[in-house]
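Dropping the structure in here first, questions after.
With one protein chain withheld, the remaining protein chains of the complex are depicted in position.
Each chain carries a letter (A and B) given by its place in the written order, and its residues are counted from 1.
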Amino acid sequence: MSVHLKQDRPDTRNVLDKTRQGVIGAPLPRPEGLLKTTGTATYAAEYAAEGCLEGVLVTVPVVRGAVTAIDEEQVRAMPGVVAVLSDKRMTGRPAQGMAGEAPFQPAQEVCYWGQPVALVVAQSFEQARDAAKRLVVECRGEDAPLDPAAVDAEESESTRQGDLAHAMAEAAHSVDITVTTEGHASAAMEPHAALAQWDGERLTVHASLQMLKFNRAELADSLGLEQDQVRLLSPYVGGGFGSKLGVSQEVVAAALAAMQLGRPVRVVMSRQQVFQVVERRSETHQRVRLAADAQGRLTGFGHEARVSNLPGESFAEPVLQSSHLLYAGDNRLLRLEVARIHRMTAGSVRAPGEAVGVQTVEQAMDMLAAKAGIDPVELRLRNLPDKHPENGKAFSSRKLAECLERGAAAFGWEERPRAPRHTREGEWWIGTGMASAARVHSVVEAKARVTLRPGGTALVETDMTDIGTGTYAILGQVAGEMLGLAPADIEVRLGDTELPPGSGSGGSVGAASCGSAVFLACEGLRRKLAERLGINSDDLTLKDGFVRWSGGEKALPELLGNAPLDCVGHFEPGDSTQDLAVSSFGAFFAEVAVNRWTGETRVRRMTGAFGFGRVLNARTARSQCLGGMTWCIGNALTESLLFDPVDGHLANCDLAEYHVPVNRDVPDCEVLLLEERDAAASPIQAKGVGELGLCGGAGAIANAIHDACGARVFAYPMTPDRVLAAMPEG
Amino acid sequence: MPIAINGEDYPLPADPRTSLLDFIRREAGLTGTKKGCDHGQCGACTVLVGGVRINSCLSLAVTNDGEEVTTIEGLGTLAAPAAMQMAFVAQDAFQCGYCTPGQICSATALLEEVAAGWPSDATADLGAAPELTDEEIRERMSGNLCRCGAYANILAAIREVAEEAA
Partner (left out) sequence: MRPFDYQRAERLEHASQLAADADTLPLAGGTNLVDLMKLEVETPQTLVDISRLPLRSIAEEGAGLRIGALVTNTATAADPRVRADYPVLARAILAGASQQLRNRATTGGNLCQRTRCYYFTNIDQPCNKREPGSGCGAIEGIARIHAVLGTSPHCIATYPGDMAVALAALDARVEIARENGSSRSVPVRDFHRLPGDTPERDNVLEPGEIITAVTLPAPVGGTQLYRKVRERSSYAFALCSVAALVALEDNRFTRADLAFGGLAHKPWHDPRIAELLVGSEPSLALFDRAADLLLEGAQGYGENDFKIPLARRTLAAVLCEASGVGA
């Protein structure tokens, strides 16, 4: 049986508020928790395979060119070396999220420094690693544009409304700033890895991937196989943050080697390779203009950005995504352009767009508040548009005002126009700052099967992944709520393309999309149970393994009998959001200390208040927000990809020199989850939470730096040197 | 002399290039210990050698002969988890779980180190025994990166165990 819903209308029934189990939203621990804390959860490279060979990717130090010769002989003679592959099907770039088709081939056409072009396979990892370094690859190199500021850019998107220049000229208060952000790496802790096995007809690959149904299509297309010849398994993924949305080079290479050699082959990227070959977040160059009347009401809003990518890539960091709807202003100019340069592929890194776009707007808002002499929170409240400022659509739901107000109260925000350098503790200037958060919502098609087993337990199955986001927990909770079962009685199986295709994890779509598929499957099961009882399913209450209706009560196993009962839920986005603006919102508050001598900045505490529809598990949702806020600190203070100006290679390609925040960088953080029901967003009234926590928070830190020491820094990350350069003397 | 891992002896590898990390993961088949960077930059490979935490990726297996290594599997099991392993679950001190075994090995060692009076960069008075303040825990856990950003909950989990023990 299956239940299909193409959601064309908002679902205001709020079914999950009427069911009685009481597990939805509860802060339950993750069911896979002990597996992870005892080291029993198995990640891609960790499966045992008889006779497994080890492959290491060979990269070339050329920014553009073509491979002309590979001297296999010498390396083949090295101990343990089994093969050198430079198959035309090897991929040079990772697939973009949801591409569903082969990424750039052949790899031997080189487009960026460090592109993998071959694979060395040996008996042991040590042998393969050394042989890969020694393989001599001859390459015809060419010059290539490397500097995004030095090339003509293509327009990717633009919105013009009214006359921004005029509004700026007429404004009582205006702000016009240019801000830069550097490239970011996802830097998931598990390096990209694949273990491929070929039985002559079918390929099985344990890989570290986020969106299996798309990945299967990408891999099959890369190899020239049918999709049903390919099985992907990713039950545990050691973080993705966008970098595992599409199949990357090691997956295709491992598969090709396994097919050629007829033996299992494992390929794990080195950390340096992960930095050099998977997707980066583009650096951005942004201009924000705000025009306001004497009361600080926006009359004009401008946001322009330049990002970069390789030629031929459709992805452009969507910097303006939330700028379209966050604040009012009749006169608008939003423009995004892409410079074509030769750095590794730019693609999705956690919260593409907003992760670098919102903070700059929030810096400008802070400056406007200062100019207009208005409290920064009040300035935001004054400028929340009644409807989408460009297309006039109503907001499906928006908790922004509540987030601002409740966040401010929880943080202990002092309402006042900001004047910097009010507080010093020893060498440290102390200040506070705030910012709004915004992240667009989307859902994608997803299927899940739910089986009620005799005995009254349930099984939830989908190829959806849990990349740390809490999928195992929340899908069990949706099913438990709907079927009246304790989560302990529900088994959730994920990450296997043999299972019904879910949405995959990416762009915060997973919980709402797959949660809805599970919800639909459970609705189907509830109807079946009602049918068996000859009652209307509205009259059915499922709780603690019992079925109750107006006429009586039965234990679930009794009603089920000996045969399992299953249903596939099939969720498809429809027109429910057609006439509405659907987005998640929030607010950040930060207190920082800036060293008056060295410009070092430490975040001392942070509060985030977020509204993202229904909270499915308050504990994992909070963790997602905490994770996002940790990223805000890296984004604001420490993270930047440094590209060599001469040959375009990434200089700081490891975790010692690319600085992700460490434990000591992260202070006490408070998270407020504001309950919200967004009927248009999904049939479970949920939106995404995985990314919202880093959409704007770096701006709160930037504003706090100014409040602390008077430095307006217009370049992220705000490293000590940049803070010092902007810091007034004294 | 062999290397003892969680009480079981394993003969030294034939290839001296084998890191202790690869030895644990491959030769001993104990994949709970993770490889995040292979260069001492992330802490995912943290294990205890003679009770002392080290980055197993930067240690050649052959140099550890005769040593006793404890990995995450040696701290506790699914059937009998250690207090720290349970506290990590209770506090949601992980997300993807990849950095987690290293965090737990570090956290376990950390409590011993503080008890033994080892100072850290966060110790205000070098002359006194260090106290288990939040700042001390954060500093002492800073050799274990967590890209999921579970730091705040990791701190809470360690606090929980420390307070239970107190």
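The working rule: a contact is a pair of C-beta atoms (placed from the backbone, for glycine too) under 8 Å apart; a residue touches a chain by one contact, two chains touch by 3 or more.
Computed from a predicted structure; not experimentally measured.
Checked against the full complex, the candidates B:T31, B:T100 or B:S142 give a single residue touching the omitted chain, namely B:S142.
Within the complete assembly, A:D644 is the residue of A:D17, A:E498 or A:D644 that touches the hidden chain. Note on the undisplayed chain: of the listed residues A:E126, A:D221 or A:E591, the one touching it is A:E126.
Where chain B meets the chain that is not shown, the touching residues are 15-17, 19, 38-40, 43, 46, 52-55, 58-60, 62-63, 106, 109-110, 113, 116-121, 123, 126-127, 138-140, 142-144. As for the chain not pictured, it touches chain A at residues 61, 79, 126, 129-130, 133, 426-427, 595, 597-600, 602, 637-638, 642-646, 649, 651-654, 656-657, 659, 661-665, 719-721, 724-725.
Rule of thumb we're sticking to: only the chains that are shown with their structure count from here on.
Computed centre separation for the pair chain A/chain B is 28 angstrom, with centres defined by C-alpha atoms. Of all the residues in chain A, the ones that touch chain B in their complex are 29-30, 32-43, 45-46, 48, 124-127, 130, 186-191, 236-241, 268, 270-271, 467-470, 619-620, 622-624, 626-631, 654-656, 660-664, 666, 668-669.
On the chain B side of its complex with chain A, the touching residues are 15, 17-18, 22, 25-26, 29-42, 44, 71-73, 76-78, 81, 84-86, 88-90, 92, 94-101, 104, 122, 134-135, 137-139, 141-155.
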